[in-house]
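This report refers to the structure that appears directly beneath it.
Every protein chain but one is kept in place in this view of the complex.
Letters A and B mark the chains as written, and numbering starts fresh at 1 in each.
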Amino acid sequence: MADTVTPRGKRPQSRFTTNNIVLYGILGVMSIYYLLPLYVMVMTSLKDMVEIRVGNIFAPPVEVTFQPWIKAWSQACTGLNCDGLSRGFWNSVMITVPSVIISIIVASVNGYALVNWKFKGSEVFFTILIFGSFIPYQIMLYPIVIILRELGIYGTLSGLILVHTIFGMPILTLLFRNYFSSLPEELFKAARVDGAGFWGIYFQIMLPMSMPIFVVALILQITGIWNDFLFGVVFTKPEIYPMTVQLNNIVNSVQGVKEYNVNMAATMLTGLVPLIVYFVSGKLFVRGIAAGAVKG
Amino acid sequence: MKTFKLAALLATVAVPTASFATDLEVTHWWTSGGEAAAVAELAKAFDASGDKWIDGAIAGGGDTARPVMISRITGGDPMGATQFNHGQQALELVQAGLMLDLTDVAEANKWKEVINPPSLLDSCTVDGKIYCAPLNIHSPEWLWLNNKVYTDLGLPVPANWNEFVASAAQVEAAGKIPLALGRQPWQSNLAFGALTIGVGGLDLWKSINVDKNMDAAGGADMLKVFQAAADARKLAAKSTVQDWNQATNMVITGEAAGQIMGDWAQGEFQVAGKVAGTDYTCLPGMGLNAYISTGGDAFYFPVTGDAEKEAAQKRLAALLVSPAVQVAFNLKKGSLPIRGDIDMSTANDCMKKGLEILASGNIVPAGDQVWSPDVQTQLGDLQGQFWSGDMSAEDAQAAYVEILKSSM
Partner (left out) sequence: MSGQTRPVRVLRNLNAKIAAVPMILTTLVVFVGGTIWTVIYSFTNSKLLPKLQWVGTAQYERLWNNDLWNAAIHNLLFFGVMSMVFTIGIGFLLAVLMDQKIRFEDTFRTIMLYPFALSFIVTGLVWQWILDPGMGLQEVVRRMGWESFSFDPLHDPDTVLYGLLIAGLWQGTGFTMCLMLAGLRGIDEDIWKAARVDGIPRWKTYIFVVIPMMRPVFITTLVLVAAGIIKLYDLVVAQTNGNPGNASQMPAMYVYRYMFTAQNLGQGFAASTMMLLSVLIVLIPWAYLEFGGKKRG
């Protein structure tokens, strides 16, 4: 074992141990499992329909075409509208940005209040919130329709933002609560002695210390809200339909044969924003969770 | 400065709504090739009259679209007009006062005299007032066949369901799927309904669905229908697609020999450039009993409280029933017009068969007209289970009778 094939490296002796072969072997096999669908999506989106019909789904394209991407973005039809996903993109941005910001602010304040400013019954409310995270959205549709109607914001952007804030609250509050309770209590006590109030401590002490968990919340919310279909289609109208609704429309508007290449391109275009967020900030994500989000 | 700019901006934004043309958002679930072409005719006519059709298509079929429509109407942010099927789907919305009363439009345009069959207008009528504009008639009881599949095998193209079943073994031996069937419950339910009229006959259908005779539903004749369906499901065993038009496409391409589907399938054959009679054959009433049921689509106009919108809604309602629009729309859609006084001479063979049956009065009401959506859904679930499992005909019949009884 001691003699090595490659002389360089700090831990040469551990390179080809059985352990390592098993370790990297398992990770490699798992990686294939995780990457396979992405590979299939990319390959399919670059083929034309003729090639899809004759070839197999894992074969790389013989002739690369970007036509499916162009079609998915700007030409695919739903009913009479033939402008693809493009018109949903900005709607999704307009829905996601305020929803993410507002839901995170509300949930972080909740978590902070739950940990540091316990009041009578605060844990009851927290338990109900957790209960709320288990409720299938479909069940709550009707009550929400009624609430939005009574508030007079049904079908508006603010209505949808409110819905996202409400349904993002349980999990986010859980995260923030867990995180804040992992911070040393002395910090809070010292600030109290110095006479700082609720908001003072929140903005000057808690907020600067909780960037890791904000990153986690940000990632979860961007993903969740960007990918939402149900609320987007039920609580809005065609002018502000998010991209996922357009995706559903494109994928389900079958005109003759299913255009798998266009569907795959549309799928990836829709998933691009959350994917980029993950690729860019994946490291921060794990760090944020490790920073205390998982403390009970 | 800033406030001035803002005001100017607001003014420019506000201008279009103040002008004469009124935007009307119309929601529907017509997204297949033939359907979209037909909707385009409606939009063209409406835009030509000076208003603007804002298309609100929701893909995925009525089951996906209706929840959205109903939520928006009950949520207080209704669209200008929306599609529903003839029947009871919108009944409660009408009763709750959420739909616009179209009686004056109907009287001005003499709907009572021109709309045929009159049962369509009856479906729109609640307490003597008219709340919807019927647009087309769709009959589900058709068998669609690819002629080439049979001529290639040296077989005559079947003239009815029995011949189709008899020749199925040879079709299968040639590596083709005899019967294409989409795996959504409503499609199984549709195929079953077609078999009921085709195999069971009109009297049986009427006594169960109109007279609600439960002895007939549990009787021996009906068991034959269930056995026919059990045979049919064997022929469709290898068909795994979901959407109806994917199944239709299997027939168009010759992957499958036939499909039981409504007359809207015709639009797909047409878009694919196929000619009725030479490329494909259509058999109303499965070629056994030339009866068709008068389902179809109607447009409802939610109450908006906006006088300008209301006027536009009424303009659209009148337009939908008008002869020119009826001809243009139905030719593209492959459906039958809701009035008998128009010239459909450019219709193709299949549509002419339908028109003849319609004119002869061999019609029955559609499932949606005689049963509530609740019963229809349960029947769909039952048929979905029956067609893709190994439930026996006897068990299925017993469950069928239970569902029908529970609704009475």
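In this section, contacts are C-beta pairs under 8 Å (C-beta built on N, C-alpha and C of every residue); 3 or more make two chains touch, one makes a residue touch a chain.
Note that the structure is predicted; figures quoted are calculated from it, not measured.
Engineer: Of the residues listed, B:Gln184, B:Asn209, B:Thr294 or B:Gln313, which one is in contact with the missing chain?
Structural biologist: Answer from the full complex: B:Gln184 touches the omitted chain.
Engineer: Among B:Thr151, B:Thr240, B:Ser360 or B:Ser392, which residue is in touch with the absent chain?
Structural biologist: Hidden-chain contact among the options goes to B:Thr240.
Engineer: Could you tell me which of A:Val50, A:Ile139 or A:Val193 touches the chain that is not displayed?
Structural biologist: If we include the chain that is not displayed, A:Ile139 is the one touching it.
Engineer: Quick one: say which of A:Thr78, A:Asn91 or A:Asn110 touches the chain that got left out.
Structural biologist: For the chain that is not drawn, the touching residue is A:Asn110.
Engineer: Using the touch rule from the top, list residues of chain B that touch the missing partner.
Structural biologist: Touch with the absent chain occurs at residues 63, 66-67, 70, 74, 89, 91-93, 96, 183-184, 240, 242, 372-374, 376-378, 381, 384-385, 388-389, 399, 406.
Engineer: Considering the entire assembly, which residues of chain A contact the chain that has been omitted?
Structural biologist: 23-24, 26-27, 30-31, 33-38, 40-41, 56-58, 106, 109-110, 112-113, 117, 119, 122-123, 125, 127-144, 146-147, 165-166, 169, 171, 173-174, 178, 197-199, 223, 227-230, 244, 247-248, 251, 260, 263-264, 267, 270-271, 274-275, 277-279, 282-283, 285-286, 289-296
As a convention for this text, only the chains that are shown with their structure count from here on.
Engineer: Using mean CA coordinates as chain centres, what's the chain A-chain B distance in Å?
Structural biologist: Between these chains, centre-to-centre, one finds 38 Å.
Engineer: If you look only at chain B, which of its residues touch chain A in the complex?
Structural biologist: Touch residues, chain B against chain A: 25, 28, 30-33, 36, 39-40, 43, 53-61, 64, 67-68, 71-72, 74-77, 79, 243, 245-246, 249, 252, 268, 271-272.
Engineer: Quick one: which bits of chain A touch chain B in the complex? Just the residue numbers, please.
Structural biologist: 77-81, 141, 145, 148-149, 152, 154-156, 233-235, 237-238, 248-258
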